[in-house]
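I'd like to ask some things about the structure below.
With one protein chain removed, the remaining protein chains of the complex are shown where they sit.
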Amino acid sequence: MNFSIMLDKEKCKGCTNCMRRCPTQAIRLIDEKAFINNSKCIHCGECIKICPYDAYTPESIEWNEEMNYSPYKCKIAIISTPTYGQFPKGTSICNVQNSIKKLGFDFVYDASWSAELVSKAINRKINEVKDIRPFISTNCPATVRLIKSRYPSLMDNLIYIKEPMVIGAMLARERAKSIFNLKDEEIGVFYISPCPAKLLAVTDPIGDYHSSVDWVIPLNTIFGDLYREIKKDDISCSYPALNGLRWGVAGGQSESANLTNYISVHGMENIIHILDEIENGNLNNVDYVEALACVEGCVGGSFNVVNPYIAKNNIEYIIKNAGDNFNIEDLDKFDEMYDSGIFKFKLKAEDNPIKFNMKEAVIKNEKIMEINALLPGLDCGSCGAPTCYAHAEDVYNNQAELYDCIVLRAKNK
Amino acid sequence: MKIKEIKEILNAEVITDFSNENTDIKYGFASDLMSDALALVKSDSLLITGLNNSQVIRTAEMLDMSTVLFVRGKRPCPDVVSLALENQVTILSTEYTMFKACSLLAINGMEGIEADD
């Protein structure tokens, strides 16, 4: 599976909205069209959300074909927690699950189940390891990548507990293997995702493990099919774990992990602010920082259909009005699972951020400042870079020409 | 505490505004001595002062503080405002005295900074 955020060049007007918004300055305009530098992109989806012309699409995935032609004997759909928030209040959970099954899956695994296990793992690690504060959540792949690129000194604060998607895929796969007596390659695991970052977490995970997910389906690409099917009643189904379901909304991780001293921060700008505070040493008295790239958490992901605030309300409605909590059987085995180490992960060698080298930084900075001194300092964006300084950096890296600057060109005439 | 709340509690005038809906100030620190601020202050705090010169903004800049409150009806001079604009510092001004302003903020939930060693 290959993936990157795709741009429809026909639709792109070169308006610079995405370029200015991008938190890692990964976007440039080349020939009046946006261009994403994949090595800088953290897949937070800000560009998808801000584009006034809907020029960005995340669909480079042929999961559809894979469904029809694949050799899988068993296809499992993992339902992400925000999914339930996309349907009108009162929509039965059974109906949501069954409409997903009708796309061609043999069974569904609810990410809320594994989320509940992951919550317990978070709680346990925080209680056992006291010398790292605050711990930072590793659930949001965009946040983890932001820390890797802009806050390398905080890599040690990450909690390194696998996210519910990964644990869920692993457990569902194991179960299918034992129940149906299948081999790994005969099982296909499909994750229904609220955001592009989860795609990246599958194709290019940070950490020393292989994701058990085979394919990621953007929620919005199947929403129409689901919505058509949703009204038809069907009886067989299972319920989400209510505690785990909270993961769909910001703060839900911490709540379901029974934490009291935590910070829930969401939205890129706010995260940057909080990460600065952590680097400054101001938050050493906080246990856990749940940092999610999207506003209001995963319900704000760019593959969702419904406004995040409405989706949040819908999920809260489900939690308040559900009768009994669904207890997954694995919950009894939690301690055993935790001790076996399945929740934890480490970085791969190539995941380690590049070491800061003062000598290189000084040389580079001097040259960039020399170039920067020639530029007008207007940050107008006309050259295709978000700021004059970014343009100077590009010129230094041979990725742009000094005279892409229109002010310089005008002066020279 | 949001800027809007501070504004209402102190009947304050907003002179420059770089806050957004997420700006949330937890602590307050009141002093006319900028070195005291430099010794103690955390960045998510409000600097409350009767001192009216550009060093107040410089201090805020060095500490990454977003908001400064001038008490006793002091209105910042133009060079203070222009430095605040340059460094994206929000300035509020209230007619209340320093003590009165602090007590009103404290009653409404703003915390003080603990002096550490």
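Read from first to last, the chains carry the letters A and B; within each, the first residue is number 1.
Convention: contacts are C-beta pairs under 8 Å (C-beta built on N, C-alpha and C of every residue); 3 or more make two chains touch, one makes a residue touch a chain.
One rule holds in what follows: contacts and distances are computed from a predicted model.
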Per UniProt record, name of the chain withheld from view ["Anti-sigma regulatory factor", "NADH dehydrogenase", "Carbamoyl phosphate synthase small chain" or "Heme exporter protein A"]: "Anti-sigma regulatory factor"
Of the chains that are displayed, which are in contact with the missing one across the whole complex? A, B
Decide which residue listed in A:Glu279, A:Asp330 or A:Asp379 touches the omitted chain of the complex. A:Glu279
Options B:Leu51, B:Val81 or B:Leu104, residue touching the unrepresented chain: B:Leu51
Applying the definition given at the start, please give the residues of subunit B touching the unseen chain. 32-36, 38-39, 49, 51, 53-56, 58-59, 61-64, 79
Residues on subunit A facing the left-out chain by the touch rule are 151-153, 155, 276, 279-281, 353, 355-359, 361-362, 364-366, 368, 389
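Here, only the chains that are shown with their structure count from here on.
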Take the average of all CA coordinates in subunit A, do the same for subunit B, and state the distance between these two points in whole angstrom. 36
How about subunit A: which of its residues touch subunit B in the complex? 267, 269-270, 273, 276-277, 280, 282
Hey, which residues of subunit B end up touching subunit A in the complex? 20, 22, 42-44, 64
